[in-house]
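The other protein chains are all here in position, but one chain of the complex has been omitted.
Chain lettering (A and B) follows the sequence in which the chains are written, and residue indices restart at 1 in each chain.
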Amino acid sequence: MNLPKSTMRRRDLGKVGEWAAIAMLSALVIGAVFAPFVAPYDPLAQDLTNIMQPPFASMAHPLGTDFLGRDMLSRIIYGAQPPMVVGAFAVLLALVIGVPLGIMSGWRGGWPDMAIGRLADIQMSIPGLVLALLVLAMLGKHLSLVVLIIALESWPLHYRVVRAYVQSVRGNGYVEAASLAGVGPVGITFRHLLPGVVPLLAVTATANVATAVLAEAALSYLGMGVVPPTADWGSMVAEGQTQLSGAWWISVLPGFALIALLLSVQVIGNAISARQSLGGRDL
Amino acid sequence: MNKPLLQVEGLRVDLDTPRGVVHAVRDVSFSIGEGEVLGLVGESGCGKSMTAMSLANLLPPRARISTRHFHIGERNLSGGVDEAVWREVRRHDIGFVFQNPMTALNPRLTIGRQVVEALGVGAERAEAARLLDMVGIPHAAERMHQYSHELSGGLAQRVVIALALARQPKLLVADEPTTALDVSVQAQILDLISDLRAKLGLSMLIVSHDLHVIEQRTDRIAVMYAGRIVETGPTRQVLAAPTHPYTRGLLAATPRRTVAERVRLLSLDGRPPLLYEPPPGCAFKARCFAATETCSVTDPDLVDCDGRKVACHNAEAAAGYVRPSEPFQPVRLPASGSTLPIVSAEQVSKRFSDYGQSALDAVDLKVMPGESVGIIGESGSGKTTLARILMGLVRPSAGDVRFGGKSLAMLRRQEITEWRRQVQFVFQDSTSALDPRMSIGASIMQSAALVERDRAKAARMVARVLDEVGLSSSLAERRPHELSGGQRQRVGFARALVVDPRLIIADEPVSALDVSVQAVVLNLINQLREERGLALLMISHDLGVVSYVCERIVVMRHGQIVEAGPTDLVLENPSAPYTRMLVDSIPGAASAAIAAQA
Partner (left out) sequence: MPPSTSGPTPANTASTGAFRSARLPIGPRVLGHRLLAAAFAVWAAVTIVFVMITATGDPALALAPEDASAAQVEQIRARYGFDQPIPVQYVRFVVDLATGGFPSSLYSRQTAAQVVLGTLPNTLLLGGAGIAIGVLLGGTVGYLSVFARFRVVREVPISVLMVFQSIPAFLTGILLILLFSLQLRWLPTSGARSWWSLILPAVTVGLSLAPAIARLLRSALMEQITADYVNTARAKGLTRRRIRLHHILGNSLVPVVTLVGLQAGSLLSGIVVVETVFAWPGLGSQLVKSVNLHDYPVVVTAVIVVAIAYVLLSLLVDLLVMLLNPRSRY
């Protein structure tokens, strides 16, 4: 196979990028899961004699300390937990809601489709963050509410993708042939619909993880999600904003961690969707 | 002898693809004289469209074109030229007409703006209106405000022709200009093109896979195979007495559309070679009945032979090959004695929405055991809807569908299974008819599960039925995309046959196939009918195909049956004006009719 050199070089570079993203994501997740074993300090432990140490200054605090003397490295490791937990659960809930509704809507059409469609459109009346602010203001700052709100904002995405796919495939000969051969709707769903839907969901789910993490971080930044002193990247960025001129690392380092997580998720998502268009032959 | 208007020698087109370089056009040479019409014929993948498009470098960006010699009029384009020169060629020398008029027009701009754009800088709307008038568009001035989706296929193609002729080119290139159009419109467009050619003194290059179109409308013909021209000469001469084995095979596989000329079709096994590495020797040798040692070694050049040029080492030897010429009748099975039709539609109507026309209007149809019936109609005639209603895929708005005399709505559970077994469906689009994720063997097994639960026995049935349709059982493990279109269509039949049905309803089973492959499937259908006593209901738009396979024909239009009767009778002596129009629209039919009367 004689491909031009530039194409091969670009492929290799792409592969390196993908592996780097997978490595980075794994590191962050493992760090979050095993935080008590990995972090050198208790994230809440204050050391008022050692406040605002810059990073790389001492071995004791490799990433420095914040304005209460708390170790930055430990707080960053622990700070991964809220966004990841919220992200994971919100996406799971969104999938549980969106996928079955999408299959039913796409398959049946008619008025169930219209009713669910209206329901999905309600999401289009209030922007997500604003709705979250309203709910959390009225009902209190519970993390479970945050998960619920993000899931309710996100399910239409999966729903629409699944519905569009099922609609397009429903008219295909092989689906009709299967029902002519006596395969029931359950059989058709599992045998013919789901295998095609899963690759699409891989793309929407990774996108959803990114938006969910982003939403949690933004809410915490605004003081509506996780509140201090609990370590959370979003709230850490907010805490450090007043110290930007003197101790920039208090805001910036958690920010970089957040970027690292989001970037690796995005790269992996791109890789999955690229593989689909090359390998997928179903139309 | 005048210098020809266009002459090209040694044309090569290479395409860069992810899998390597494809040599789509390999050393093609031809010329077109003033006022002459050349037809370029071949099946899909032979490079004819590429050749036509390369005349103005309308190729995709990853294509490379080179010529030893190339001139149009006074312009010399040999070797390579840059984009500015090609633009001049496109503006002043050559006009192009494309296959699909609906996508060839920009959906976002009005017709008027697109025509004005074609006329060049400083053009006026009045000129555009005149141009649209010239191509036969009624109410041209008002139509200019319309968008492409508001026009019918025929009108849209007229606009495309107007665009092509806007700046009075010397040569008109038409790439499959009527393939995407209904039969009744095809003749109109071809007539328009002929009229314009006479009026404007144009030369033309018509590219088509349809020999009937080429036969009537071209002076000379060039047959292409695997990127090369294998035979070229005066059209009538080449088609009446083809020399190259491929040309012979092509003609032998093309259904004749008049009853008088109908003969048994011969098919060509195999497929054209992939053009990544130019195959050594002649590209056709694998499928050629006259191949010899030399054919594997040297690629034959075009040599003069009897007033035309042929690229074959064994042209004289091949001359001895004679095509079957006895008249052919589609299989007619003895009457079964039963008076009960397998399926019947009684006064069936169908409306898809509350406003708008009905798709079907009080239609009666029945299929008796062992009978083969063809439904002929254009798009919008309701033929597919009728077939799907008979299959039970769609419910009629009014009327009744009966299976063996009993209404479908009244069938009990076992009877439904029996109905599903006895009446099977073959889909038009073989690509979407098979689950791309399942092996074809598994797809057939799924159908077999209706009658046989035991997997081992079912697997044996699958192997048997694959053999019956002429496919090796080793193909059972393959996925659909690994098979050719013809093989996929045969799998579709295998899936229908595995339950041992009494009737197969086939929706345009051969329209997506190349002519040589089409013959395989048509012969298969006849063979299956003979061996199994199978009844057939076939939908088609092609009278030649229906005539080859169906003893009875039903003509539909706008949701109604216009005429019905024995095929030969209806085709030779149609009583309904619409049927007469369909029959007359086919090139070749008129001359036969006149000859028959003489």
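Criterion: a residue touches a chain if its C-beta (ideal position, glycine included) is under 8 Å from a C-beta of that chain, and two chains touch if they have at least 3 such contacts.
Only a predicted model underlies this, so the values are computations on that prediction, with no experimental measurement involved.
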Visible chains that the absent chain touches, using the contact criterion stated earlier: A, B
Hidden-chain contact residue, picked from the options A:L48, A:M138 or A:V186: A:M138
Candidates B:C46, B:A129 or B:V160 - the one touching the absent chain: B:V160
Option touching the unshown chain, where B:R90, B:R271, B:K366 or B:R532 are the choices: B:R90
Absent-chain contact - pick from A:G64, A:G173 or A:G255: A:G255
Residues belonging to chain A that touch the chain removed from view: 118, 121-122, 124-131, 133-139, 210-211, 214, 217-218, 221-224, 234, 237, 241, 244-245, 248, 251-252, 255, 258-259, 262-263, 265-266
Touching residues (missing chain, whole complex) on chain B: 56, 58, 60, 83, 87-92, 95-96, 98, 100, 103-109, 117-118, 139, 142-143, 145-147, 149-153, 155, 160, 163-164, 166-167, 179-183, 352, 356-357, 359, 378-380, 382-385, 428, 507-508, 511-512, 539, 541-542
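Note that in this section only the chains that are shown with their structure count from here on.
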Centre-of-Cα separation between chain B and chain A, whole angstrom: 50
Interfacial residue positions of chain B with respect to chain A in the complex: 16, 18-21, 391, 393, 417, 420, 425, 427, 429, 431-438, 443, 446-447, 449-450, 479, 481, 495
Chain B partner contacts - residues on chain A that touch it in the complex: 1-4, 7, 171-174, 176-178, 180-183, 192, 195-196, 281-283
